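Note that one protein chain of the assembly has been removed; the remaining protein chains are unaltered in position.
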Amino acid sequence: MPVKTYREAINEALHQAMADDASVIVLGEEVSGGAGCEGSRDAYGGVMGITKGLLPAFGEERVIDTPITESAIIGAAAGAAQTGLRPVAELMFMDFFGVCFDQIYNQAAKFHYMFGGKSQCPMVVRCTTGAGWSAGAQHSQNLTQMVTMVPGLKVVCPTNAYDAKGLMLQAIKDNDCVIFVEDKMLYDTSCEVPDEMYTIPFGEANFYREGSDLTIVAISNPMHKVLAVVDRLAEEGITCDVIDPRTTSPLDEEAILESVETTGKLLLVDEMTPRCGIAADISSIVAEKAFSSLRAPIRKVTAAHSPVPFAPNLEQAWMPGDADIEAAIRELVEYV
Amino acid sequence: MSTATKQRPEAKKKAPVLDRDQFLKAYRSMRTIRSFEDKISEEFMKGNIPGFLHLYSGQEAAGVGICELLNDDDYVVSTHRGHGHCIAKGGDVIGMMKEIMGKQGGICDGKGGSMHIADFDKGMLGANAIVGGGPPLIVGAALSAKTLGTTQVGVAFGGDGSSNQGTTFEAMNLAVVLKLPAIFFFENNGYGEGTHASYAVGSRDIAGRAAAFGMPAFKVDGTDIFAVTEVCKKAVQHCRDGKGPVTIEASVPRFKGHFEGDPQAYRGENEIETLMKEQDCLVIARKAAIKQKLATAAELDKIDEEVAELMGRATEAGLAAPVPEISELMDNVYSSEY
Partner (left out) sequence: MSKLHALTVPKWGMSMEEGELIEWRVDVGDQISIGDEFVDIETSKIVNTAESSCDGTLVRIVAQPGEIHRVAMLLGVVAQGDVTEAEIDAFVENFEPDAAALNKPLVSEGDDSAERQVSYGAPAQAAEAASTETPAVADKAPTASAAASLADGPDDSGVKASVVARRIAKAHNINLNNVPATGRNGRVSKQDVEKAAGVSVQPARKAKQAMAEQPAQRTTIDDSRIAATPVARRLAKKLNINLHDVTPTGRRNRVTKEDIEQAARALSGLSDYSEVALSGMRKTIAARLSESKQTIPHYRVSVDIEIDSLLAQRKYMNAELGHSLSVNDFIIKACAGALQRVPAVNVQYTGDAIRQFEQADISMAVAIDGGLITPVIRNAGNKSLSQISSEAKDLAKRAQTGKLTVDEFQGGSFTISNLGMYGVDQFDAIINSPQAAILAVGAGKEKPVVRDGEITAATVMRVSMSSDHRAIDGAVAAQFLQALKGFLENPASMLL
């Protein structure tokens, strides 16, 4: 099977979905780039290069460069989705949700419900997230929890290229507004990705590793830190169920609860601030529904409760790190 | 001055827009910005600067032109391309260098970086990584000035990109409604990231759109420090006189990419070379000053040397400064007890 990067996988999914369904359009800032310029069009293909090649393939009618105008991008996508298109809107950095959040949580998320099921909003909002580039306080936040808490939205956060493609194709097919959260630290990671189209259903967790000592649930990029630590500890005989929920909404509670019922211990890792984050949410679900299976307090390893700092050493200290994860695993394993 | 503004423009032309001292000061500020950007570009390539850099090179006359007319207690809010505004407003160059390198002693303690550069001692309320984030803020700063009864002025820098944001439109309307001393200063450098203003600004007329909100709006050649100064004098005076907001659209070139490392495939052939040859505000200012006998080439060379020396010192200081203590991570999340 061919090996592709996370970036290539999403790009391929978009190409295939657009070829497959003429109602799929892509819009956003710099989705091709160079609009109105003397030089080449498709100069960027998205600032992260995810939408590269779509413009030459599908033309300006379906690959739409917009001004920097987040509310209009998301609002236009929502309106188009209500009226027959399947827009994939790019918001660039997830931090920019602030500019256009009304169009997401008051508009797109609510159409189906508040109009009595008579309106649908089959759109995808792509955004990039995650610290690690010293991109500063307004270009580094992971705000997955903010969209996860909104009823009506579905939230996808793939951790590998295979999932990214399958989940993107599912997101485009889905008849609800899907927030597709791409971690910028993962774009260059790669794995085997089939050439053909395939979908991965929402709400079905992936078990990266299986084990008996504890259950670890990780979201987005921190998953890869978890895997590195878990693989190292496996040499000491410590084995873990490592679960990637793949979507935070819907959440595969069942898979997490089942695993906790067999291990009795739970570690949650994400790169969100600790209050009201995904880790906190899953922690409450497990405390509520699997209390009697727990053999140790639930542990969370998250970012610090502060804006993302700029200085690289502070940023690293802010993020959940390998050492934090290892310490938490050891603490749980040793907990009697 | 308040009566002077009522004079006919012909009468004003007799006085030079900038006298010798004013020109030399403005030139030094422009040169400082250019050298600063060149220096950090160099250090960025060496890996000494983390994160993203959006450089101001080419736009100096615009920012300097207006900031030279402002006092330390006048406010500016800036954009992601904000180093120039910070320096033009008199910001601490060494503190900025340390900040951009993520070091102790940085102007924001290494917490902000390039996109959040600020100098509150100089009324520079911060660069902003959200396009269109600044204009509503300057409405607030101008509201403070009006409410507190000062003659302070607030300037929101923006680009052709931010001119299209809803936040910008809302801010401009509110400033007119409340008759606030706010200047919306759009530096139209032709590009919102890699999209051309001729495409993204629907009417291709930022000043015209602003005028429709009900405020005076000027267009000016942003490569000409004298022209910028002349227009800004009117705008600042208009605000200080309590007559409400003003918009200025300055056309400027952007010599660099959207960010350092931008391959700029969207640029035309030889576009940058042509821009640098024909629209370099420093070259233009130099020629004009020598011609008007405001300064000699030797005097300007001396300024260039002094600035280069300062940049050397700033860079050394930045490189030598230690990184922040990890214990500082949680400092200043809140301003009071938490």
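First chain written, first letter: the chains are A and B, and each begins at residue 1.
Just so it is clear, a contact is a pair of C-beta atoms (placed from the backbone, for glycine too) under 8 Å apart; a residue touches a chain by one contact, two chains touch by 3 or more.
All of these numbers come straight from a predicted model, not from anything done at the bench.
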Where the missing chain makes contact, among the chains that are shown: A
Which of A:P2, A:G59 or A:P201 contacts the chain that the document leaves out: A:P201
Contact partner of the left-out chain, one of A:G36, A:P87, A:G136 or A:G211: A:G211
Touching the absent chain when the full complex is considered, from A:R86, A:K265 or A:R299: A:K265
Residue ranges of subunit A at the interface with the undisplayed chain: 201, 203-205, 207, 210-213, 237-239, 241, 252, 254-255, 258-265, 289-290, 292-293, 295, 336
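To be clear about the criterion, only the chains that are shown with their structure count from here on.
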Touching residues (chain side subunit B, partner subunit A) in the complex: 50-52, 99, 102-103, 106, 108, 110-116, 128-133, 161-162, 164-167, 191-201, 263-269, 271, 323-324, 326, 328-330, 333
Subunit B contact footprint on subunit A (complex, rising order): 29-30, 33-41, 43-44, 47, 65-72, 95-96, 98-99, 133-139, 304-307, 309-314, 317-318
